[in-house]
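The full complex has more chains than appear here; those shown keep their coordinates.
In this document, chain identifiers A, B and C correspond to the written order of the chains, with residue numbering beginning at 1 in each.
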Amino acid sequence: MVTLEPENKVRKILITDCADAKGLIAKITGVCFAHQLNIIKNTEFVDRIQGRFFMRTVLEGVFDDASLLKALSEVLPAQNHTKLVAADKKRIVVMVTKEAHCLGDLLMKAYYGGLDVDIAAVVGNYDSLRNLTEKFDIPFHHVCHQGLDRLEHEQAILKIVNGYQPDYVVLAKYMRVLTPEFVCAYPDRIINIHHSFLPAFIGASPYKQAWERGVKIIGATAHFVNDCLDEGPIIKQDVISVDHTFSAEEMAHNGRDVEKSVLSKALQLVLNEQVIVYGNKTVVF
Amino acid sequence: MVTLEPENKVRKILITDCADAKGLIAKITGVCFAHQLNIIKNTEFVDRIQGRFFMRTVLEGVFDDASLLKALSEVLPAQNHTKLVAADKKRIVVMVTKEAHCLGDLLMKAYYGGLDVDIAAVVGNYDSLRNLTEKFDIPFHHVCHQGLDRLEHEQAILKIVNGYQPDYVVLAKYMRVLTPEFVCAYPDRIINIHHSFLPAFIGASPYKQAWERGVKIIGATAHFVNDCLDEGPIIKQDVISVDHTFSAEEMAHNGRDVEKSVLSKALQLVLNEQVIVYGNKTVVF
Amino acid sequence: MVTLEPENKVRKILITDCADAKGLIAKITGVCFAHQLNIIKNTEFVDRIQGRFFMRTVLEGVFDDASLLKALSEVLPAQNHTKLVAADKKRIVVMVTKEAHCLGDLLMKAYYGGLDVDIAAVVGNYDSLRNLTEKFDIPFHHVCHQGLDRLEHEQAILKIVNGYQPDYVVLAKYMRVLTPEFVCAYPDRIINIHHSFLPAFIGASPYKQAWERGVKIIGATAHFVNDCLDEGPIIKQDVISVDHTFSAEEMAHNGRDVEKSVLSKALQLVLNEQVIVYGNKTVVF
């Protein structure tokens, strides 16, 4: 009999997403126990209206993935969406336009601690943020949209992005709308930061819209991108107070800190496999 | 020469709202000083885009209103909106439907401290909150909307409200839309609490809308009522965090504390003459 | 064989608190499943430093308590603290001094929705809040502290409190320090609201202390009472912003809303069996 060496121990995250049924927690954790895996953290949620069961289980031990997944499939309802993911560093590509604050925060955190992520490359439709990106020894690709139609521009970007095989694409104030063709290439894997508390102020110039409406709070929303502009599943939102003395520009200026903080927290949740998309919503464990 | 007796000293609030011009603060405060009035607190704001000047001056002393206003009119631009208001307790009528939390908070604060206001009466389109209102020895009027068309129902309410000559009408979860006829009777004097962070989730069932959209924050907005539903000038807004585990009912349940807190704070600002409406916005000093 | 009638179905909450061990979630949920109990919600936490396991399991079904607890004791480590509690309405006694806002909020929520609790009685060391309490048809007991030494006064209160056999005692701005004798009578069952963000501003006049220190936030802390003043396990805390214009009195005035909100949320967590005390801390599920 082989003795398990401690150095073989790893952490993996088991995500279960299936129809609700009796005894699911007992059955799933029972399988894990039978595989001598230790549960580090377990969180579950049942959507009783739709009869759907979600669970995130952080496991530690020596894994035989095929055996574990087979055993799980025998106790779970049919058509379950089970996945077992290594708790490893993920790779992202960041897309930007001209604003530096979100990109700068991601670079700082990837480089000096705060986000356990590998930023493989930055793609910009302007060249403005090349200098910032290259300070951190990360490749910057300028794909100018001028003279190209939308599809050509996106194909040029996609070619670069695909080359890095990223786990996620992060839109860090990328100010152009993506076509369904682009979105389809990374379903539930493109994360956007929108500078308003959605669903208010969808589309262009949300701070100008906010100023015109005379609101007393402004905010930011991180969401997955789907086919409808600013209507994808929301991951994280936050707001700050403003008053009548703020111009639209001052709202934008003051909103930057909340934008970068919301994007970075949402990305951390996604990287940790804490976010499950279902329908147009998210379960955030 | 008459010696001013300290007991004649009172506090009044001077609100100036006029076209911007050079030296306005010097001129206005100079007039106040010449009238031997002490400035307790002074706050000003200039909207540079529209060239508009706003100032709120809390004055203490012995007032000759006519003389002060005449002197001010001589230094201010034409067509100014100047008003001098005694810092006295104001009278309100509260309109409700079935939910008790906002009304209860207003009653508690009017009775036990927290809001310096005289609640003259409560009007409900249901009879449910009679018992709560009468605990505090305040008259409750049930004006049932059944069997009446909208205009008849509002006329019946207006007749009661007018009888109390209130300074403001407070809609403390009054769940019916008011017609322009009603609103015109109390221009910029009807305060509503809407249970969402406007402009998101206008209209009916905002918590259900919020649940369907999968937002991660919910909120409340206190605003003056104008002709367009939920589109009047915003006075105060606040939000709380929610997550995927909240049903629409739990959102509503948890939203109550923020609704009552936002309404009560907005009302306090209005009662203190800290809110100036201009266009579809407010200046909140 | 008896068919289980749906009407026999009830909800109970299982709290497990024991030394950490492998497979605990599988074992506990396995026992529940074997007893045909449905898990409505399950939350666990492991304190890895102290090697302690905590779990809260909301169960639905037909219970044989003795059989369930026996089966659990067979799979759990020795010296576990397991309890099975009916998800029923709990009974509290509220203790007050002169301030109305926390008591008023509890009364409103118990009466009109917001807290599922039975307020059995209110005890005050002043008579000021009798009127408010009796509006809600709840007995008020005035136990004046004058002319009594601390122990006599507390014995008089304890006699009344004990008479109601409350699940919890809530100090809703009760402004006297309790002796260890009193606290021992209700271990981990007395909830206090302190008007500062503890551990700052322990003891008397926290708003005055806050004003003197020139802080830019003030807050409130709900905690269980233990032998050391303001040092018991914290359940909930929140803050609001203040600035240089606030006097100590205005801080106190503005702090009321956050005090009552923090107390009411903490109480709701305790009533739902969401709070486990261990050492001088709480696990809040």
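The rule is simple: a residue touches a chain if its C-beta (ideal position, glycine included) is under 8 Å from a C-beta of that chain, and two chains touch if they have at least 3 such contacts.
Bear in mind that the values here come from a model prediction, so they are computed numbers and not experimental data.
The copy number for the entire complex in this file, given 3 shown chains of one sequence, is 4.
Here is the rule we go by: only the chains that are shown with their structure count from here on.
Summary of the copy comparison: rotating subunit B onto subunit C for the best CA superposition needs 180 degrees, to the nearest 5.
Taken over every residue number at the interface, the positions common to subunit A and subunit C amount to over half, indicating a same-residue contact. When each chain is reduced to the average of its Cα atoms, B sits farthest from subunit A. With centres taken as mean Cα positions, subunit C sits 37 Å from subunit A. Shown for subunit C are the residues in touch with two or more other chains, of which there are none.
Residue ranges on subunit A touching subunit C, taken from their complex, read 22-23, 25-27, 29-30, 32-33, 38-44, 46. In the complex of the two chains, the subunit C residues touching subunit B come out as 100-101, 104-105, 108, 112-114, 132, 135-136, 253, 256-257, 261, 264. Across the complex, subunit A is touched by residues 45, 49, 197-201, 213-217, 219, 233-239, 243-245, 247, 280-284 of subunit B.
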